[in-house]
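Notes for the one structure printed next.
A single protein chain has been omitted from the complex, and every remaining protein chain is retained in its original position.
The chains carry the letters A and B, assigned in the order they are written, with residues numbered from 1 in each.
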Amino acid sequence: MINRGSDWMQKVEVLAAWLLAFLWAAPLLYAIWAAFHPMDFISRFILTAPLTVDNFRNAWKVAPFARYFFNTFVLVSITLVGQFILCTMAAYAFARFEFPGKEIAFLLVLVQIMIMPDVLIVQNYKTISSLGLVDTILGIGLPYMASAFGIFLLRQAFKQVPKELVEAARVEGAGWLSVLWKVYIPLAKPTYVAYGLVSVSYHWNNFLWPVIITNSTETRPLTVGLSIFGAPESGVNFSVISAGTLLAVSPLLIAFLLFQRQFVQSFMRSGIK
Amino acid sequence: MKKGLSKAFLSLFVLAFLLMGVTAAQATVNLNMYYPVAVGGPITKVIDDMIGDFEKANPDIKVKAVYAGNYDDTRVKALAALKANQPVQLSVLFSIDVFELIDQGVIVPFDEFATSAEDKKWLASFYPALMENSKAKGKIWGIPFQRSTIVMYHNKDAFKEVGLDPNKPPTTWKDMVAVAQKLTKKDASGNVTRWGLHIPSTGYAYWMFQALCIQNGEVLMNLDGNRTYFDKPAVVDALQFWRDLAVKHKVMPEGTIDWGTLRQKFLEGATAMMWHTTGNLTAVREGAKFDFGVSMLPASKRLGSPTGGGNFYIFKKATPEERKAALKLIKFMTEPELTAKWSIATGYTATRADAYETDVLKKYVSEFPAAAVARDQFKYAIAEFATHENARNKKFLDDAIQNVLTGGKSAKDALKGAQGQAERVLKAYR
Partner (left out) sequence: MKLQRQIAGPVYAWLLLLPAAVLMVAFTHYPIVGGFIASFFSTGREGRPSKFIGLENYSSMIADPVFWQVLQNNAIYALGVIPISVSLAIFMAVCVNGRLPGRGIVRAAYFTPTILPMIAVANIWLFFYTPQIGLLDQICGLFNIPSHSWLGDTKTALGCMMVLAVWKDAGFFMIFFLAALQGIPPELEEAALIEGAGRWYFFRRVTLPLLMPTMLFVLVNATINSFKLVDHIFILTKGGPDNASSLLLYYIYEVAFGFWDTAYASTLTVVLLVILCLAAITQFRYMEKRVHYQ
């Protein structure tokens, strides 16, 4: 006998779920409203209000968004390539080799999962500055390249590769690097996708470290550009800020809406240690 | 195979590094400068145009001007660039950062290389009130560029609506309170729909407060920048008055008022009067759908406002050649004609008297008298708050002001605390 109260409960639950979803979507929907309407309609929701793209035009004119996009693109690409290479090599070492100091080395790697470079801004700034990398895109990405998180995930994935496959490749005369390239990396592809998506969203959105390390238009990523563009001091009106904000988030947002499943699963996978 | 693979890794790395290092060959003098924007309007565009004109006139000098956010952001960025040994030869920075910049050992006084008779005449051409923040240790360290005073904007339509003379804005604190009370409008349920007055208290709270103190007959610091007077009775009274505007007179909302969004609130009619920088004049003019007026700040014991805004500085690291080029650029940007144009485009005051003699500015002022209010106020203006380790002392004062305005401590206790903190920092500089 199914509990009768549950039917009514379920309706409330559905209603609550939808209400929450509306609240969660509202800020973004609101930004879209503000961006496509003249300033006068910013808090007057009249369906017949005139639509306009002037705000986007203004935003594009006021700040060098094209350059910011390019910078962010270069930043996430370099960081990702660096992370893939470094983490693959390190994860391979941890997953398939025995060597003295392995335990300690792995513990030291784990330290970074808790204490990420994001909080070590003071000393890392000194280091980057002494390397002469202040105000370079490499300087933004470098501290994140040896990612403990990436090493951890890839090590888990590599560990699940069946020994037999490795042995078979070895028998055929493949060297260790070739085994990595031909056996491990292809089998860990889902992990690479998952880690890649998480890394790209993280660095696309990262702000504190880039704002410290960049000084010029040529290096500023979107978030930093957006912060000085949208800062209240700039006096740009709110419709234009909304437009600029939408511009900045649109690539990632569209990618997310198109590949929702992959995104959600990637984030899910990356959290299960 | 093994080799091929490591090669692939290597080349990927090299590629990654190459992507960063885009350098250009140098044949001319290259200048890099940072500049801030603290007010509305497309100012970056105006600066770019001015620099374009300069480069056309001086083909052997290339200038890269980088917008770096508000004054604080820009100081942080310029200092960071200098510390990281990046080429930056000059910048527009907060006029009040002069002591900090001297203490950090990054700027050179203009007297050292602006030595010709013509240079000296040029240095003497700026309004004396504006030069107060440029001088320290008997030398001139900064050239006034985007400078302002605080003025009072009022909504003339609102004045008419409540039966006040729209062309007679209040001139004393007492008047201001009375007028603001009339202008404050409530709906049927007693909620305020329009406030009489807004004085912003984020971002540049100390600056607004300084105006109140000057009007109340007291200064906040000595000109050597190593003493503050936060706990003087007239200073305490000034802060009490600011708090009273919200609590006792009820013409201003409680809590702090945001500097950045205030202009928009004024334009939306959410307040009938606001204190703000004259640097916002052009943006207000373009955004206002009602008739508005601009006046000098009211007096308690006297009229007064601090000056404000940014000066040109030249950095020590610049080579003699770069210093010469930088000087040329600064002179160009402060020529009467360009100064006039800059003032019209932004609302900042022209920094020298002869700019007001140019045809463009004469015409503009005759059409739009509000543009001359800030200049007229120079007579009563004094240096903006500047001390050694200014960022820190400014924060002590800002925190104290905000504490009182949000109903924390009494004005006396908060300012006494701030004075104690500043005292500890400044002792080392006496």
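What to note about this one:
Basically, a residue touches a chain if its C-beta (ideal position, glycine included) is under 8 Å from a C-beta of that chain, and two chains touch if they have at least 3 such contacts.
Computed from a prediction, not measured in an experiment: that's the story for all the values here.
Only one residue in the set A:Ala49, A:Ile121 or A:Val166 touches the chain that does not appear here, and it is A:Ile121. Of the listed positions B:Asn30, B:Asn58, B:Gln240 or B:Thr256, the one in contact with the omitted chain in the full complex is B:Thr256. Which of A:Phe41, A:Phe65, A:Tyr192 or A:Phe238 touches the hidden chain is settled by the complete complex: it is A:Phe238.
Note that of A:Ala63, A:Ile78, A:Val161 or A:Leu252, the residue touching the chain absent from this view is A:Leu252. Of the residues in chain A, those that touch the hidden partner chain are 1-3, 5-6, 9-10, 13-14, 16-18, 20-25, 27-28, 30-31, 34, 42-43, 85-87, 89-90, 92-94, 97-100, 102, 105, 108-109, 111-127, 142-143, 145-146, 148, 151, 176, 201, 204-205, 207-208, 211-212, 222-223, 226-227, 230-232, 238, 241-242, 244-245, 248-249, 252-253, 256-257, 260, 263-264, 267-268, 271-273.
With the whole complex as reference, residues 72, 76, 79-80, 103-105, 189-192, 201-203, 253-258, 261, 264-265, 268, 270, 389, 391-392, 395, 398-400, 402-403, 405-408 of chain B touch the missing chain.
Rule of thumb we're sticking to: only the chains that are shown with their structure count from here on.
Only residues 1-2, 5-6, 9, 12-13, 16-17, 19-21, 34, 37-42, 44-45, 64, 66-70, 73, 77, 80-81, 83-86, 203, 258-261, 263-264, 280, 283, 287 of chain B touch chain A when the two sit together in their complex. Residue ranges on chain A touching chain B, taken from their complex, read 61-62, 74, 78, 81-82, 85, 125, 129, 132, 134-138, 174-178, 181, 212, 215-217, 227-228, 231-238.
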